[in-house]
Structures are given as C-alpha cells and as structure tokens.
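A single protein chain has been omitted from the complex, and every remaining protein chain is retained in its original position.
Right after this comes chain A.
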Amino acid sequence: MFRIDFNKLRFLVCDDNPHMRRILRTLLHSFGAREVYEAEDGATALEMYSHYVPDIVITDWAMPIFDGLELAQMIRQPESKGNPYAPIIMLTGHSEKRRVTVARDAGVTEFLAKPISAKGLYQRILNVVANPRPFIKTKTYFGPDRRRNTNSAYMGPERRVGEKHEVLQQPSLLDKAKSSI
C-alpha cells in the first residue's frame, strides 16, 4: 500500500468561490498538506504559480479575468521560464463530456467534476503523483499524453505518424515497486 507525504507537497488552489476554496483547503490540510496557496482568479494564480512553484495545481474552470482553461494553457508553455510540467487538476461544476475533452486539450492532467469528495480528490492527487504520463509536443498541443490507453492496433486518422515504438511510456512508480517485490 502506498501513501503520499502531503507535507512535502506544495499546492496552488484557484477558485473564485471562497466557500470552495475553504473546502479545498480543509481537505488538503486534512490529508497532511502544509503549503496550500490560494488564488481567486486566473491572473493571480499565474502570478502565484511563478512565485511559489507549486507541485500540483487545482483549479476551477469558470473564473474572472481569465479562467482555468486559459490558466492551464498559460502554464503549458514549453518555452516558458517556469515549470510547464506541473500536474493540473481541474475541479469544476461542468459535467459534460465535451468539457472534459476541451480541458484535456488545454493540457489539464486530471478532471474532477463537482460535487467534490475527499475520496475523489485524493485519488486524483495519487494518480498525478504515482502515475505521471509523458508529455507530448505537437504543433498544436503541449501537455500530458492524452492517450491513457495505448492501442497499437489503432490506424485511424488521429494516429501519430510512425509506429507503436514511438509511444514511450513512463513506468509508473506503483508498477516499478510491484515488480521489485
């Protein structure tokens, strides 16, 4: 069984709703996190992202100035001086499949639809910590590999040019640990 040392993680929470920020803060502190920074809009979050260099970003979608989607796009700038690889968990009231696709294409790592639960949040955090995906850079996308299930038999129009050896999987820590037993 694996546990996360939350006290070693730095979180940035971005939500314009103070009640939701309070809930997130409560959950993260209960998990054991000490460093939880909060922003109430996308612009402030971006500034705090550069300043505090958080390990994990948890953001709402709908926010003033610029929203969580734009925040994700601004973080995922491969040439930026900051860290473009930080896991981004989008926590949102949007619950339509097409929204998940849009968020994924903006470089969001995990999507969590409200209502929030302690279990749902913990699982998303565990996933980004233990199972990081390789990053893909194309002309139109930079972010975590959007293909969670590698189907080497797929030959449709969305296949990346090349063969199956082109898809490199970063071994998960859990798999590594299991194989070492």
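Operating definition for what follows: contacts are C-beta pairs under 8 Å (C-beta built on N, C-alpha and C of every residue); 3 or more make two chains touch, one makes a residue touch a chain; residues count from 1.
Basically, contacts and distances are computed from a predicted model.
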item	value
Absent chain [UniProt protein name; select from "Hpt domain-containing protein", "Sulfurtransferase", "NADH-quinone oxidoreductase subunit N" or "Multiple sugar transport system permease protein"]	"Hpt domain-containing protein"
On chain A, residues whose C-beta touches the chain left out of the figure	1-6, 8-10, 17, 19-20, 22-23, 26-27, 29-32, 53-55, 62, 83, 85-87, 92-98, 100, 113-116, 118-119, 121-122, 128-130, 132, 134-139, 145, 160-162, 166-168, 170, 173, 177
